[in-house]
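The structure appears right after this line, and notes come after that.
Note that this complex is displayed minus one protein chain, with the remaining chains in position.
Per-chain residue numbering starts at 1, and chain names A and B are given in the order in which the chains are listed.
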Amino acid sequence: MQTTASNPAASTLQIAFSLNGQAIDIAVDPRERLLDTLRYRLNLPGTKEGCGEGECGACTVTIDDLPANSCLVPTFQVRGCSVRTIESVPKAELGPMLAAGATQCGACTPGVVMTAHWIKQHSQVLESQTLRALMAGNLCRCTGYDGIIDGVRRWIGGPQ
Amino acid sequence: MNVLMPTSLAEACTLCAKHPGVIPMAGATDLLVHWPLRQAEHDKSYLDLSKLSELRGVRWTADSLTLGALATYWDVLQDARIASVFPLLPDAARQVGAIQIQSRGTWAGNIANGSPAADGVPVLMAYDASVTLASAHGTRTVPLRSYYTGYRASVRKPDELIVSIEIPLVACDFAVFHKVGARKAQAITKVGLVITRLASGSQRWRVVASSVAATIKRCPTVEALLNTGTPLKAPADLSAAFAADVAPIDDIRSTADYRRTVLARLLFHSLQGVYDGAAAP
Partner (left out) sequence: MQRLEGLSKLTGAERYLDDEPLEGPLKGCLWGMTVRSPVSRGKITRITYGAGFDWSQFVVVEPSDIPGPNETYLIENDQPVLAPGYVRHMHEAVVLIAHQDRNLLRRAVASVRVDVAPEPPALDFRLTPRPDQIQRGSDNLLKKLQIRKGNIERGFAQAHKIVEGEYETGAQEHVYIEPNAMSAWIEDGPTGDVVVVRGSMQCPYYVLNALKHALKRDESRVRVIQSPTGGGFGGKEDYPSTIALHCALLTLKARRPVKIVYDRSEDMAATTKRHPSLVRHRTAVDQNGKMLAQHIEVILDGGAYVTLSPVVLSRGIIHAAGPYTCENVLIEGKAVLTNSVPYGAFRGFGAPQTIFAVERHMDRIAAALNLDPLQVRRVNLLKDGDTTSTQQVIKGGTDRHALLDQTLHIANYDAHKREAEKFNRTHPYLRRGVGVATVLHGAGFTGNGEVYLNSKVDVAGRPDGSLEVLAASTEMGQGTNTVFTKIAADAAGYDIADVFVGTPDTFRVPNSGPTVASRTVMVVGKLVERAIDELARQVGQNGSPLRGPALKSAIQAWHRANPESELKGRATYQPPPDVKFDDKNYIGDAYATFAWGVCVAAVEVDLRTAAVRVLDFVAAQDIGKVINPVLATGQVQGGVVQAIGWALTEEMKFKDGGMHNNTLTNYIIPTSDDVPSIRVHFHENPYPHGGGGAKGVGELPMDGPAPAILNAVAHATGADPRAIPLTPERLLPLLR
């Protein structure tokens, strides 16, 4: 595969979408991943990059109310969509996660909270899958997952 | 990087014809892996299908289920009728990555990507699905079992787009999906096996294997063995038939020996209680 040095920045694309409830109208380089746009253009660095390959889930956001790895989303694809990031999760709700020890180093945590928040809002998904299976897209290297799983259970008010 | 953003399927087909080599993009969950590191990919042209509403969703007809080219794993998980009629589709969908991938990854993308380790393709193949391709010159439908021509190679022409997947409504009385990955969740298949048995007929067994050949592979020799009701006393009794159908290799994820052994064991144990020629181990 030959790469060219000149790196021609293709013409930018003007797109509009909703971000945490706010209308956004922005010119993006077609090469930008949603993760990059959020972190480096829109000053929302709460969304983390852990692997860039859709494995670790640290970059989890929701797009039209479904969790997605923002490292695998070209920004131009969210035109017309509703995107929510960790910055939209109410701090007041996170007490149970804190108390359970759901965060240690914190690098995976925003992604964990995004998935957990989505599960909380769609608790019917727990009818067909376990919490551990639903959280499997968020790799954590610190907690051994107990703190996270307990925290999500306490947060969504399920069995302790 | 050049991105084409059609607003209709017809326009997409026209653009496809006008830009030879343009890469169709749906959920982008394969295309964007390690994106910053793959600078050569940044110089290519992409056809963004994601906003084409005519390719969305799942549809039932009297004799088939149609998955639009933008139907995601999540879409399939939401359909209660699919779970009862084609239970292997949600079984496979739940094992593709995790929810973050299931929400955006598409069945058609799984076919187009052509990985021999795909999880969606083998269940579609075991249900004898067909793929409909469209171009500026019209459409054609190809059985999935004959879609692949080699490693990541298919009958799809550069100006053709996958527009839908059709699964015939044929009753199965047995269906099982096995995925062996390096861990329980979020794993790439190192050996996969899908088995279905039609409720009636003489050629009832379908066996599809993954990660053991250059493509997802129907296993006609194994199927023939089962269709004839040959007695099986041990997994080794399947080895010769599998050897005719698959050619596993050593790679970064597993070994040929492991794949060969596990494939036979999975089939053998799956047959217990459902296959007349199966002897208890």
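One rule holds for everything that comes next: contacts are C-beta pairs under 8 Å (C-beta built on N, C-alpha and C of every residue); 3 or more make two chains touch, one makes a residue touch a chain.
In this text the structure is predicted, and so the values were computed from the model without any measurement.
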Among shown chains, those touching the left-out chain: A, B
Positions on subunit B where the hidden chain makes contact: 33-34, 36-37, 39, 42, 98, 180, 182-188, 191, 252-255, 257-258, 261-262, 265-266, 269, 272, 280-281
Sites on subunit A contacted by the missing partner chain, in the whole complex: 3-7, 31, 39, 43, 45-53, 55-56, 58, 85-87, 89, 91, 94, 97-110, 113, 130-133, 135-149
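Going forward, only the chains that are shown with their structure count from here on.
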Distance between chain centroids, defined by C-alpha means - subunit A, subunit B (Å): 28
Footprint of subunit A on subunit B - complex, ascending: 1-3, 5, 25, 28-29, 32-37, 39-43, 46, 48, 50-51, 74, 77, 94, 97-101, 103-104, 184-186
Of subunit A, residues touching subunit B in the complex: 1-4, 7-8, 10, 13, 30-31, 33, 52-55, 57, 60, 63, 66-69, 71-74, 76-77, 79-80, 115, 118, 128-129, 133-134, 136-138
